[in-house]
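All protein chains of the complex are present and in place, except for one that has been dropped.
Here is chain A:
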Amino acid sequence: MQYDHILVRYGEIGLKGKNRKIFLNRLHENVLDKLKEFSTISIKTTRDRMYILLNGENPDPIIAICQTIFGIHSLSLAIKVDNDETKIKEATLYALKEATDAKTFKITAKRINKEFPIHSQDMNQILGGYLLSNTDGFTVDVHNPDIEINVETRKEATYITSLKIPCAGGLPVGTAGKTLLLLSGGIDSPVAGYLTMKRGVQLEVIHFHSPPYTSDRAKQKVIDLAHQLTSYGGKIKVHVVPFTKLQQKIYQDIPHGYSMTVMRRMMMKISEAVAFKEGILSLTTGESLGQVASQTMESMNAINQVTNYPILRPLITMDKEEIIQISKKINTYDISIRPFEDCCTIFVPSSPKTKPKKDKVIYFESSLNFNEDLEETINGIEVIEISHSTSHEDEFSDLL
(Lines give C-alpha, C1' and ligand atoms only; values in the text may rest on other atoms or scores of the structure.)
Protein backbone atom coordinates (compact mmCIF):
# COMPACT_ATOMS: atom_id res chain seq x y z
CA MET A 1 0.00 0.00 0.00
CA GLN A 2 1.16 3.56 -0.64
CA TYR A 3 -0.19 7.06 -0.92
CA ASP A 4 -1.65 7.15 -4.38
CA HIS A 5 -2.99 10.65 -4.68
CA ILE A 6 -2.90 14.14 -3.21
CA LEU A 7 -6.11 15.65 -1.99
CA VAL A 8 -6.21 19.39 -2.57
CA ARG A 9 -8.53 21.63 -0.54
CA TYR A 10 -9.66 24.99 -1.86
CA GLY A 11 -9.67 28.01 0.37
CA GLU A 12 -11.88 30.91 -0.46
CA ILE A 13 -13.05 29.42 -3.73
CA GLY A 14 -15.35 27.35 -1.58
CA LEU A 15 -17.28 30.51 -0.74
CA LYS A 16 -17.94 31.29 -4.36
CA GLY A 17 -21.35 30.58 -5.74
CA LYS A 18 -22.33 30.84 -9.36
CA ASN A 19 -18.93 31.87 -10.66
CA ARG A 20 -17.04 29.18 -8.79
CA LYS A 21 -16.43 27.47 -12.11
CA ILE A 22 -14.35 30.38 -13.37
CA PHE A 23 -12.08 30.07 -10.35
CA LEU A 24 -11.85 26.30 -10.54
CA ASN A 25 -11.04 26.31 -14.24
CA ARG A 26 -8.27 28.81 -13.65
CA LEU A 27 -6.87 26.84 -10.70
CA HIS A 28 -6.97 23.66 -12.75
CA GLU A 29 -5.01 25.35 -15.54
CA ASN A 30 -2.49 26.85 -13.13
CA VAL A 31 -1.88 23.50 -11.44
CA LEU A 32 -1.55 21.76 -14.82
CA ASP A 33 0.97 24.34 -15.92
CA LYS A 34 3.05 24.16 -12.76
CA LEU A 35 3.10 20.37 -12.76
CA LYS A 36 3.58 19.83 -16.48
CA GLU A 37 7.02 18.25 -16.01
CA PHE A 38 5.37 15.32 -14.22
CA SER A 39 3.94 13.55 -17.20
CA THR A 40 2.58 10.49 -15.41
CA ILE A 41 0.25 12.26 -12.98
CA SER A 42 -3.32 13.22 -13.72
CA ILE A 43 -5.45 15.93 -12.18
CA LYS A 44 -9.15 15.77 -11.46
CA THR A 45 -10.99 18.90 -10.38
CA THR A 46 -14.34 18.56 -8.71
CA ARG A 47 -16.60 21.14 -7.12
CA ASP A 48 -15.20 20.66 -3.61
CA ARG A 49 -11.80 19.07 -4.03
CA MET A 50 -9.01 18.54 -6.48
CA TYR A 51 -7.33 15.15 -6.74
CA ILE A 52 -3.81 14.72 -8.08
CA LEU A 53 -3.39 11.07 -8.99
CA LEU A 54 0.26 10.19 -8.56
CA ASN A 55 0.47 7.01 -10.66
CA GLY A 56 3.68 6.07 -8.90
CA GLU A 57 5.30 9.53 -8.99
CA ASN A 58 7.21 10.74 -5.90
CA PRO A 59 4.81 13.13 -4.12
CA ASP A 60 7.41 15.34 -2.37
CA PRO A 61 8.40 17.66 -5.25
CA ILE A 62 4.75 17.89 -6.32
CA ILE A 63 3.71 18.98 -2.85
CA ALA A 64 6.49 21.57 -2.76
CA ILE A 65 5.21 23.08 -5.99
CA CYS A 66 1.56 22.98 -4.91
CA GLN A 67 2.48 24.99 -1.83
CA THR A 68 3.31 27.93 -4.11
CA ILE A 69 0.01 27.88 -6.02
CA PHE A 70 -2.55 30.41 -4.87
CA GLY A 71 -6.08 29.12 -4.47
CA ILE A 72 -4.96 26.01 -2.60
CA HIS A 73 -5.67 26.15 1.10
CA SER A 74 -4.14 22.88 2.21
CA LEU A 75 -3.39 19.43 0.91
CA SER A 76 -2.92 15.92 2.19
CA LEU A 77 -1.45 12.76 0.87
CA ALA A 78 -4.27 10.30 0.54
CA ILE A 79 -5.05 6.68 -0.09
CA LYS A 80 -8.14 5.77 -2.04
CA VAL A 81 -9.76 2.46 -1.23
CA ASP A 82 -13.08 0.79 -1.93
CA ASN A 83 -15.85 1.25 0.59
CA ASP A 84 -14.86 -1.91 2.38
CA GLU A 85 -14.13 -2.22 6.10
CA THR A 86 -11.03 -4.44 5.78
CA LYS A 87 -9.48 -2.25 3.12
CA ILE A 88 -10.19 0.89 5.11
CA LYS A 89 -8.53 -0.68 8.15
CA GLU A 90 -5.39 -1.56 6.22
CA ALA A 91 -5.10 1.90 4.72
CA THR A 92 -5.58 3.57 8.10
CA LEU A 93 -2.84 1.43 9.57
CA TYR A 94 -0.51 2.41 6.74
CA ALA A 95 -1.23 6.10 7.27
CA LEU A 96 -0.44 5.83 10.97
CA LYS A 97 2.77 3.88 10.46
CA GLU A 98 3.98 6.48 7.96
CA ALA A 99 3.73 9.17 10.64
CA THR A 100 6.94 8.14 12.37
CA ASP A 101 7.20 11.28 14.51
CA ALA A 102 3.75 10.93 16.04
CA LYS A 103 2.95 9.29 19.35
CA THR A 104 -0.74 10.04 19.75
CA PHE A 105 -3.48 9.85 17.16
CA LYS A 106 -7.15 10.43 16.57
CA ILE A 107 -9.49 9.00 13.98
CA THR A 108 -12.07 11.26 12.41
CA ALA A 109 -14.47 9.31 10.26
CA LYS A 110 -16.96 11.10 8.04
CA ARG A 111 -19.74 9.27 6.27
CA ILE A 112 -20.82 11.42 3.36
CA ASN A 113 -22.30 8.40 1.64
CA LYS A 114 -25.12 7.50 4.00
CA GLU A 115 -25.64 4.19 2.24
CA PHE A 116 -22.41 2.92 3.79
CA PRO A 117 -23.56 0.71 6.67
CA ILE A 118 -21.10 1.71 9.40
CA HIS A 119 -21.91 4.96 11.20
CA SER A 120 -19.12 7.48 11.74
CA GLN A 121 -19.01 7.05 15.52
CA ASP A 122 -18.83 3.27 15.17
CA MET A 123 -16.16 3.63 12.53
CA ASN A 124 -14.03 5.73 14.91
CA GLN A 125 -14.28 2.97 17.50
CA ILE A 126 -13.55 0.15 15.08
CA LEU A 127 -10.54 1.83 13.50
CA GLY A 128 -9.13 3.14 16.81
CA GLY A 129 -9.28 -0.34 18.30
CA TYR A 130 -7.75 -1.88 15.20
CA LEU A 131 -4.83 0.57 15.17
CA LEU A 132 -4.12 0.19 18.89
CA SER A 133 -3.98 -3.58 18.65
CA ASN A 134 -1.79 -3.55 15.53
CA THR A 135 0.85 -1.00 16.52
CA ASP A 136 3.27 -0.39 19.36
CA GLY A 137 3.68 2.82 21.26
CA PHE A 138 0.75 4.79 19.89
CA THR A 139 -2.03 6.06 22.13
CA VAL A 140 -5.29 7.82 21.39
CA ASP A 141 -5.66 11.49 22.21
CA VAL A 142 -8.89 12.99 20.94
CA HIS A 143 -8.15 16.52 22.12
CA ASN A 144 -4.58 17.14 21.09
CA PRO A 145 -3.38 14.37 18.80
CA ASP A 146 0.01 14.47 17.06
CA ILE A 147 -1.72 13.13 14.01
CA GLU A 148 -5.35 13.12 12.94
CA ILE A 149 -6.34 10.47 10.48
CA ASN A 150 -9.34 11.41 8.40
CA VAL A 151 -11.46 8.69 6.91
CA GLU A 152 -13.96 10.07 4.47
CA THR A 153 -16.42 7.68 2.94
CA ARG A 154 -17.83 9.14 -0.22
CA LYS A 155 -20.05 7.58 -2.79
CA GLU A 156 -17.31 6.36 -5.11
CA ALA A 157 -14.65 5.43 -2.56
CA THR A 158 -13.17 6.06 0.86
CA TYR A 159 -10.28 8.50 1.22
CA ILE A 160 -7.77 8.18 4.04
CA THR A 161 -5.58 11.18 4.78
CA SER A 162 -3.44 12.14 7.71
CA LEU A 163 -1.05 15.04 7.61
CA LYS A 164 -2.65 18.32 6.56
CA ILE A 165 -0.05 20.45 4.81
CA PRO A 166 -0.90 24.15 4.83
CA CYS A 167 -0.55 25.95 1.50
CA ALA A 168 -0.48 29.51 0.24
CA GLY A 169 -4.24 30.20 0.31
CA GLY A 170 -5.58 33.12 -1.73
CA LEU A 171 -7.22 32.97 -5.13
CA PRO A 172 -5.92 31.46 -8.36
CA VAL A 173 -3.64 33.87 -10.21
CA GLY A 174 -5.43 35.16 -13.29
CA THR A 175 -8.89 35.48 -11.77
CA ALA A 176 -8.51 39.11 -10.73
CA GLY A 177 -7.00 40.85 -13.73
CA LYS A 178 -3.58 42.41 -14.04
CA THR A 179 -1.61 45.01 -12.17
CA LEU A 180 1.60 46.84 -12.96
CA LEU A 181 4.04 46.49 -10.07
CA LEU A 182 6.67 49.16 -9.52
CA LEU A 183 9.68 46.98 -8.69
CA SER A 184 12.74 48.79 -7.42
CA GLY A 185 14.88 45.91 -6.25
CA GLY A 186 14.40 46.57 -2.56
CA ILE A 187 12.79 44.31 0.01
CA ASP A 188 9.28 45.75 -0.10
CA SER A 189 8.13 45.81 -3.71
CA PRO A 190 8.50 42.05 -4.39
CA VAL A 191 6.47 41.36 -1.26
CA ALA A 192 3.79 43.74 -2.52
CA GLY A 193 3.81 41.83 -5.81
CA TYR A 194 3.48 38.52 -4.01
CA LEU A 195 0.54 39.73 -1.95
CA THR A 196 -1.38 41.05 -4.94
CA MET A 197 -0.76 37.76 -6.73
CA LYS A 198 -2.22 36.06 -3.70
CA ARG A 199 -5.52 37.74 -4.47
CA GLY A 200 -5.53 36.23 -7.93
CA VAL A 201 -3.85 39.14 -9.72
CA GLN A 202 -1.45 38.62 -12.58
CA LEU A 203 1.68 40.80 -12.57
CA GLU A 204 3.55 42.94 -15.00
CA VAL A 205 6.55 44.75 -13.66
CA ILE A 206 8.00 48.20 -14.31
CA HIS A 207 11.53 49.11 -13.31
CA PHE A 208 13.32 52.43 -13.62
CA HIS A 209 16.88 52.03 -14.77
CA SER A 210 19.36 54.90 -14.76
CA PRO A 211 22.63 53.83 -16.30
CA PRO A 212 25.41 54.64 -15.66
CA TYR A 213 24.24 55.69 -12.19
CA THR A 214 22.65 52.31 -11.66
CA SER A 215 24.50 49.20 -12.79
CA ASP A 216 23.63 46.14 -14.81
CA ARG A 217 23.69 44.24 -11.55
CA ALA A 218 20.80 46.36 -10.27
CA LYS A 219 18.81 45.52 -13.40
CA GLN A 220 19.77 41.86 -13.05
CA LYS A 221 18.50 41.96 -9.49
CA VAL A 222 15.08 43.06 -10.71
CA ILE A 223 15.05 40.33 -13.34
CA ASP A 224 15.98 37.78 -10.68
CA LEU A 225 13.23 39.07 -8.39
CA ALA A 226 10.68 38.88 -11.19
CA HIS A 227 11.90 35.37 -11.93
CA GLN A 228 11.41 34.41 -8.30
CA LEU A 229 7.88 35.85 -8.41
CA THR A 230 7.02 33.71 -11.43
CA SER A 231 7.07 30.70 -9.12
CA TYR A 232 3.77 32.02 -7.71
CA GLY A 233 2.14 32.82 -11.03
CA GLY A 234 2.70 32.58 -14.73
CA LYS A 235 4.88 34.65 -17.01
CA ILE A 236 5.88 38.17 -16.01
CA LYS A 237 6.59 40.98 -18.45
CA VAL A 238 9.25 43.38 -17.18
CA HIS A 239 9.22 46.93 -18.56
CA VAL A 240 12.64 48.51 -18.07
CA VAL A 241 12.39 52.28 -18.31
CA PRO A 242 15.48 54.28 -19.38
CA PHE A 243 15.18 56.89 -16.68
CA THR A 244 18.59 58.59 -16.72
CA LYS A 245 17.79 61.67 -18.81
CA LEU A 246 14.62 62.50 -16.95
CA GLN A 247 16.23 62.00 -13.60
CA GLN A 248 19.15 64.24 -14.52
CA LYS A 249 16.77 66.97 -15.63
CA ILE A 250 14.81 66.78 -12.40
CA TYR A 251 18.00 66.90 -10.38
CA GLN A 252 19.28 69.93 -12.25
CA ASP A 253 16.14 72.00 -12.48
CA ILE A 254 13.93 71.23 -9.49
CA PRO A 255 14.82 72.49 -5.99
CA HIS A 256 16.37 69.57 -4.16
CA GLY A 257 13.77 69.36 -1.44
CA TYR A 258 11.16 68.65 -4.10
CA SER A 259 13.16 66.55 -6.57
CA MET A 260 12.10 63.29 -4.99
CA THR A 261 8.41 64.18 -5.12
CA VAL A 262 8.66 65.21 -8.76
CA MET A 263 10.61 62.06 -9.62
CA ARG A 264 7.90 59.91 -8.08
CA ARG A 265 5.24 61.77 -10.00
CA MET A 266 7.11 61.12 -13.23
CA MET A 267 7.34 57.45 -12.36
CA MET A 268 3.59 57.34 -11.83
CA LYS A 269 2.93 59.09 -15.12
CA ILE A 270 5.16 56.66 -16.99
CA SER A 271 3.62 53.70 -15.17
CA GLU A 272 0.13 54.87 -16.01
CA ALA A 273 1.08 55.21 -19.67
CA VAL A 274 2.45 51.67 -19.72
CA ALA A 275 -0.59 50.31 -17.90
CA PHE A 276 -2.88 52.07 -20.35
CA LYS A 277 -1.02 50.65 -23.33
CA GLU A 278 -1.09 47.11 -21.88
CA GLY A 279 -4.72 47.26 -20.81
CA ILE A 280 -3.76 46.97 -17.14
CA LEU A 281 -6.22 48.52 -14.72
CA SER A 282 -4.13 49.31 -11.64
CA LEU A 283 -0.65 50.06 -10.31
CA THR A 284 0.93 48.38 -7.27
CA THR A 285 3.69 49.73 -5.03
CA GLY A 286 5.53 48.48 -1.97
CA GLU A 287 4.81 51.64 0.00
CA SER A 288 4.42 51.40 3.75
CA LEU A 289 3.03 54.40 5.54
CA GLY A 290 5.71 56.63 7.01
CA GLN A 291 8.63 54.41 6.07
CA VAL A 292 10.48 57.05 4.05
CA ALA A 293 9.88 60.62 2.89
CA SER A 294 7.96 59.56 -0.20
CA GLN A 295 5.61 57.41 1.85
CA THR A 296 4.12 59.97 4.19
CA MET A 297 0.47 60.89 3.85
CA GLU A 298 1.40 64.26 2.32
CA SER A 299 3.83 62.72 -0.18
CA MET A 300 1.40 60.05 -1.24
CA ASN A 301 -1.25 62.67 -1.76
CA ALA A 302 1.07 64.81 -3.88
CA ILE A 303 2.36 61.86 -5.88
CA ASN A 304 -1.01 60.20 -6.35
CA GLN A 305 -2.40 63.35 -7.90
CA VAL A 306 -0.93 62.59 -11.33
CA THR A 307 -2.94 59.43 -11.92
CA ASN A 308 -6.53 58.31 -11.77
CA TYR A 309 -5.54 54.68 -11.74
CA PRO A 310 -6.04 52.86 -8.47
CA ILE A 311 -2.73 52.36 -6.72
CA LEU A 312 -2.69 49.14 -4.70
CA ARG A 313 -0.47 49.34 -1.62
CA PRO A 314 -0.68 45.94 0.07
CA LEU A 315 2.08 46.81 2.56
CA ILE A 316 0.67 50.14 3.59
CA THR A 317 0.07 49.21 7.24
CA MET A 318 2.85 46.70 7.69
CA ASP A 319 5.96 47.10 9.81
CA LYS A 320 9.32 46.56 8.15
CA GLU A 321 9.87 43.45 10.28
CA GLU A 322 6.65 41.86 9.00
CA ILE A 323 7.63 42.65 5.42
CA ILE A 324 11.06 41.12 5.89
CA GLN A 325 9.49 37.97 7.29
CA ILE A 326 7.35 37.52 4.19
CA SER A 327 10.28 38.29 1.87
CA LYS A 328 12.29 35.54 3.52
CA LYS A 329 9.39 33.14 3.20
CA ILE A 330 9.00 33.81 -0.52
CA ASN A 331 12.78 33.69 -1.16
CA THR A 332 13.13 37.25 -2.40
CA TYR A 333 15.00 38.56 0.63
CA ASP A 334 18.43 37.25 -0.35
CA ILE A 335 18.08 38.79 -3.81
CA SER A 336 16.78 42.09 -2.44
CA ILE A 337 19.69 42.64 -0.11
CA ARG A 338 22.30 42.48 -2.86
CA PRO A 339 24.01 45.82 -2.41
CA PHE A 340 23.39 47.69 -5.66
CA GLU A 341 22.01 51.16 -5.98
CA ASP A 342 18.67 51.62 -7.67
CA CYS A 343 17.17 54.78 -9.14
CA CYS A 344 15.56 55.68 -5.82
CA THR A 345 18.82 55.82 -3.93
CA ILE A 346 20.79 57.97 -6.35
CA PHE A 347 20.31 61.72 -6.60
CA VAL A 348 18.75 61.63 -3.18
CA PRO A 349 18.66 65.08 -1.63
CA SER A 350 20.02 65.21 1.91
CA SER A 351 16.62 66.23 3.23
CA PRO A 352 13.69 65.54 0.92
CA LYS A 353 10.40 67.13 1.92
CA THR A 354 8.32 64.82 4.02
CA LYS A 355 5.39 67.20 3.72
CA PRO A 356 5.56 68.49 0.16
CA LYS A 357 3.02 71.15 -0.76
CA LYS A 358 1.01 70.30 -3.84
CA ASP A 359 0.85 73.81 -5.25
CA LYS A 360 4.62 74.14 -4.99
CA VAL A 361 5.16 70.87 -6.81
CA ILE A 362 2.90 71.99 -9.61
CA TYR A 363 4.62 75.37 -9.74
CA PHE A 364 8.10 73.81 -10.03
CA GLU A 365 6.97 71.36 -12.65
CA SER A 366 5.22 74.02 -14.71
CA SER A 367 8.42 75.94 -15.28
CA LEU A 368 9.80 72.99 -17.19
CA ASN A 369 8.38 71.05 -20.06
CA PHE A 370 8.55 67.36 -19.23
CA ASN A 371 6.18 66.09 -21.89
CA GLU A 372 8.78 65.54 -24.58
CA ASP A 373 11.13 63.81 -22.16
CA LEU A 374 8.32 61.61 -20.91
CA GLU A 375 7.41 60.60 -24.43
CA GLU A 376 11.01 59.82 -25.30
CA THR A 377 11.43 57.82 -22.13
CA ILE A 378 8.28 55.79 -22.73
CA ASN A 379 9.31 55.05 -26.30
CA GLY A 380 12.65 53.73 -25.08
CA ILE A 381 11.20 51.11 -22.74
CA GLU A 382 12.75 47.69 -23.05
CA VAL A 383 10.42 44.73 -22.48
CA ILE A 384 11.75 41.45 -21.11
CA GLU A 385 9.51 38.40 -20.82
CA ILE A 386 10.30 36.13 -17.92
CA SER A 387 8.78 32.73 -17.38
CA HIS A 388 9.43 30.26 -14.65
CA SER A 389 10.29 27.20 -16.64
CA THR A 390 12.84 28.72 -18.98
CA SER A 391 15.64 30.00 -16.84
CA HIS A 392 16.74 33.47 -17.83
CA GLU A 393 20.32 32.28 -17.73
CA ASP A 394 20.14 29.77 -20.53
CA GLU A 395 23.27 31.33 -21.97
CA PHE A 396 25.23 29.36 -19.35
CA SER A 397 23.47 26.04 -19.69
CA ASP A 398 26.00 24.59 -22.14
CA LEU A 399 28.80 25.30 -19.69
CA LEU A 400 27.12 23.58 -16.79
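Everything that follows uses one rule, which is that contacts are C-beta pairs under 8 Å (C-beta built on N, C-alpha and C of every residue); 3 or more make two chains touch, one makes a residue touch a chain; residues count from 1.
In the analysis below, contacts and distances are computed from a predicted model.
Novice: So which of "TRAP transporter small permease protein", "Thiol reductant ABC exporter subunit CydD", "Methionine biosynthesis protein MetW" or "Aminotransferase class V-fold PLP-dependent enzyme" is the UniProt name of the chain that got left out?
Specialist: Hidden chain, UniProt protein name: "Aminotransferase class V-fold PLP-dependent enzyme".
Novice: Give the residue, chosen from A:N25, A:Q220 or A:T354, that touches the chain omitted from the document.
Specialist: A:Q220
Novice: Going by the touch rule given at the top, which residues of chain A touch the chain that is not shown?
Specialist: Per the touch rule, chain A residues meeting the hidden chain are 215-217, 220, 334, 393, 396, 398-400.
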